[in-house]
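Only a single protein chain was left out; the remaining protein chains are all shown in position.
Up next is chain A:
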């Protein structure tokens, strides 16, 4: 076998130009596939990174109306059980949850001012000091919430960098006063992401998506919330999953748990957005049953369809990844045609080689080489030729991917399994397309082969 491989390399080296031209189809095919796979992998990693963010594994579990796809409208939590310390403790018992904290939140488009500057498109959160730990935020300036801020209903606020920019506060922001729903709040601190996260921005779309995400947040004590936004706003839970891969599972577990706490009359089976979409029929069935049970309870029927849902960034990332992968997979098929053409080229050259070496084959058979040994020799030669082509193709593909990355600033990530698979697949092409020429060589009649000049 080693002898066969050595002879194959000798043969390839002996016909450098011919071998190179034969390999070209394989080289181009493998290079194209490696470049495409690298681009897909790079894009997927970027999507995941961008969506999951700094990787602090936080998942928001919020009360949503299942008929409201975008979850923009505020949902009244009237009649729902309170999420108190016991519930949070219960949530933190789950294996996949590291920590959890309750919070109120609302989107604000107006009503948030510093002097004449307003913060539009931001969020106000009513929460406790623990929130910053769970969310992976750290106090950059000033101080965080203290127990007394909560217990004494102090009108204090903590803002993040984006809000700071939006308010155009000159000098030290600590001690300045902002207005929330016409109530004055004193800024006591500024928070920032504890892990620096720079989203990769490659296109205008990316840029706008970050701009809208980065609307600016303002945090106020949990206890003061009802005074500015009323009592019936939903309580939400922020959890930190133990690992990034468990984010989806943790979110679903917590949402299911919270939904199980909702009294029967208001419960819907939907735990997650994706589930709710697919289960429209079940949903209406359950609602029908409920209608029978709660004829007296007028208010409850308007609340059907409310449930806790975990935002599933992992799932969102997966869906986006699937989209980009599906698009690029078409390209892989096209590149595979090149491999097919390359394989046929290899077959052609091997047939020529068998004809050229007819007398050599005749001699080998005369001196005692068996059919199988002759066949193995030519199969090895074809496989070595295409494997070498595959190897060159992988290297060319990596270079190509880097070049694409430089030119169009799309991210690439070299996939080691894809590279290995590329070489193995090339070898298989050699074996498959070398089969016919090798059989031809093995079945040559030694007498006629010897006479061949």
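One rule holds in what follows: contacts are C-beta pairs under 8 Å (C-beta built on N, C-alpha and C of every residue); 3 or more make two chains touch, one makes a residue touch a chain; residues count from 1.
Everything below uses one rule, namely that contacts and distances are computed from a predicted model.
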item	value
Name of the absent chain as recorded in UniProt (options "Spore maturation protein SpmB", "Putative ABC transport system ATP-binding protein", "Nucleoside recognition" or "Sigma-70 family RNA polymerase sigma factor")	"Putative ABC transport system ATP-binding protein"
Touch with the omitted chain, as defined above, among A:174, A:369, A:421 or A:435	A:369
Positions on chain A contacted by the hidden chain, ascending	3, 10-11, 14, 359-360, 362-371, 373, 446-447, 450
